[in-house]
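Have a look at this one.
Omission of a single protein chain aside, the complex is shown with its protein chains in their original locations.
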Amino acid sequence: MKKILTTITLGLGALIALTACGSGEIEPVTLKLVSHDSFFVSEGTLEAFTEQTGHTVELVPLGDAGEMLNQNILSKNNPLGDVVFGIDNTFLSRALENDILVAYDSPALADIDDSLKLDPENRALPVDFGDVCLNYDLEWFAASDLDAPSGLADLADPDYAGLTVVENPSTSSPGLAFLMATVDAYGEEGYLDYWAQLVDNDVRVENGWSEAYYEAFTRYGGDRPIVVSYASSPPAEVLFADPPVDGAVTASVTAPSSCFRQIEFVGILAGTEHEAAAQQLIDFMLGKTFQEDIPLNMFVFPSNTTAELPESFVAYATVPDSPATLNPETIAANRETWISDWTDVVLR
Amino acid sequence: MSYLAISNIQKSFGSTIAVDGVSLSLERGEIVCLLGPSGCGKTTLLRLVAGLESADGGQILLDGQDLVDVPTYQRGIGMMFQSYALFPHMTVAQNVSYGLRMAKEPAPLITERVAEMLELVDMVGLKDRKIDQLSGGQQQRVALARSLATRPGVLLLDEPLGSLDRLLRERLLDELRAILKKVGVTALYVTHDQSEAFGIADRVAVMNLGKIEQINSPQEIYIRPINRFVANFLGLSNVIASGLWLEASDGLSQLLQAELKSGFAVLIPPYAGAINKQDGLRPIDVTVLSYSFRGRFALLVCQVGEHILEFSLDPYAENGLMGRTFEAGQVIPIYLNPSHFVELQG
Partner (left out) sequence: MRKYARLLPLIPLIFFGLFYFYPLASILQLSFAPEGRFELDAVTEIFRDRYYLSTLWFTLWQAIVSTVLTLLLALPAAYVFATYDFRYKQTLRTISTLPFVLPTVVVANAFSALIGPRGLLNGILQTVFRLEEPPIDLHQTIWMILLAHVFYNYSVALRIVSAYWERINQDLSQAAETLGASRQQRFWTITLPLLRPAIMAAAVLVFIFTFTSFGVVLLLGGPRFATLEVEIYRQAVNIFDLPVAAALSLFQIVFTFALMAVYTRTQSRIATQPSSRTAAARPVTTPLDRWLVGGNLTVMFVLLATPLLALVLRSLSWTGGNPFTYYGRLFVNERGSAFFVPPIQAVGNSLMFAGMAIVFSLVIGLICAYLVADRNRWLDPIFMLPLATSAVTLGFGYIIALDEPPLNLRQSLILIPLAHSLVAIPFVIRTVLPALRAIDPAVREAAGTLGADPQRVWLTIDWPLLSRVLLVAAVFAFTISMGEFGATVFIARPDNPTMPTAIFRFLGRPGAVNFGQALAMSTLLMLVCSVGFVLIERLRIGDNNLDQGEF
């Protein structure tokens, strides 16, 4: 029943969009899509939007996710674009508190996974998600007597001493996500004890994902076979293997309470002069064409449940059963405390 | 009407008056030398004529045309700098042809003129040399050739021999005068060296504190310096202030009281004394302080009363002087020629 309703809504939405376009109610405009610099799409995807609506999309990348959000806040009186892509749940409250987004109850939300919808007012609409999980080097563990880790607890096991590399939560977004996974798993009372155990177990901390992955991880000449990365990294390792491989070379630990789900949102920037066209772009980005293009470009999962996953994702990426999802208010209220307490325990 | 007429020109730097109402005229083809100690304003005056400084007041007329509002590059005045200011990134020929190229002269004329100029300064074989491969004397020649190549009506020379050693300087001096006379250029020449000024100039203007003290031919200026400053600057040191001889009773003072009517300071030139008695000469007794043979002359330093006097005696003309020595403390008679005495103003 729900499905039928959805189809009708979607159909209506499309119809409205089409008629709107056809009757010329919305003048074709150029929309500026503000994003972080990891935004990628395939050729033809945004052109499909232009074909549907007549609007063209100009991309405005603004550095990494934090830099992008802050620039949007600084420019809220004179926004840098019409639509923003890539505000994530760890920074969502900052965006909402600063009123940089306007609400839009997109009909496309009907197909979006409800667990991803963190803003009841629909100012920020979930567009994709990725799970930050422990990744490990399959080859390394095959050659070792040790079993691959099965959850967070293993990392504190002395057998796993000196095997893990994580990112600094104060400078890296997967680092922050993983810290939150531990907060969720061990509670606010217990997570620091857990980290103290990791320190005793010689955990290595890098400031950025690139250094952790490409320097410390055993796949790239480092000495750590366990690295904090994404649940979607294993399919990327297969796709970008050299020489090509038949099967997975890395895997992620997706046991309950071992991952943190990063959800990315799109939204309409307050102050846009093209709100109606911006709504169409939001609809498009939540729709199937764009959603199915997401995985192989940005290595995250589509938020639209009807979008089909590419083969490599089906084969090599595991979606964790019950990843941690702290609500944005809790995150906003505690982020700096968690980071500074973590810094005291792990780095000092 | 003079070819270059400077009248009442004025220039200050802040509170320092560099050139204080100077007037000066040069005839066509004349070489005038500005002589004076450093800081007397002679270089500033030169730079005013060149247009490298702008005057606070006064007039500079070149062939009747007022130069005050004409920028340097349109004045058509050549200049030789003390440092030569040769263009280090150009060859000898390129340096010499620079002014012609700026004037957009046709190429054949440039080639011809450069050859002519290099010939004039005797640098024919070195036209493709780099500037840093030249000796000081050669650089000086290039600088001269460069400044003459455009055939300027007036050539300004700012201590052009100042950075050369003495021997070279003397040799080049005559050559320089010969070349200037040959091309017939009107030249204003700045130096602090008296022998250089006398060697090159038709007329010498002695400058002090931004003013011209005296201007005349070298000979006139030497035998009739106008005042104590000019006398001293020309190395004429036997100046006796009026207050010192009017009342004194030594032999010299008595002589001066008898010979001179006015009460001004007086210069006794070093050539005014002799050791042998001659007609018209007036003897005074002096105490020898030192005596030395100097080649062309012999220098006697002596004392009479309060005054120290220097005399250049001529051992070739005076009988019995060659081979003779005087001891310090010895008292001898010196015969003075009062007609050489110069009464000084101020």
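When the chains are written out, they are named A and B in that same order, and each has its own residue count from 1.
The rule we apply is simple: contacts are C-beta pairs under 8 Å (C-beta built on N, C-alpha and C of every residue); 3 or more make two chains touch, one makes a residue touch a chain.
Nothing here was measured: the structure is a model prediction, and the numbers come from that model.
Colleague: Considering the complete complex, identify which of A:Ala143, A:Ala196 or A:Leu347 is in touch with the unshown chain.
Modeller: Hidden-chain contact among the options goes to A:Leu347.
Colleague: For subunit B, which residues lie in contact with the unshown chain of the complex?
Modeller: Within subunit B, the residues that touch the unshown chain are 50-52, 71-79, 81-83, 85-89, 98-99, 102-103, 132, 146-147, 150, 156.
Colleague: What residues on subunit A make contact with the chain left out of this view?
Modeller: Missing-chain contacts on subunit A: residues 32, 37-46, 59-64, 66-67, 70-71, 73-75, 78, 80, 94, 168, 170-171, 205-211, 213-215, 219-223, 229-230, 233, 236-237, 239-243, 296-297, 299, 336, 343, 347.
We adopt the following convention: only the chains that are shown with their structure count from here on.
Colleague: How many angstrom between the C-alpha centroids of subunit B and subunit A?
Modeller: Centre-to-centre distance between subunit A and subunit B: 90 Å.
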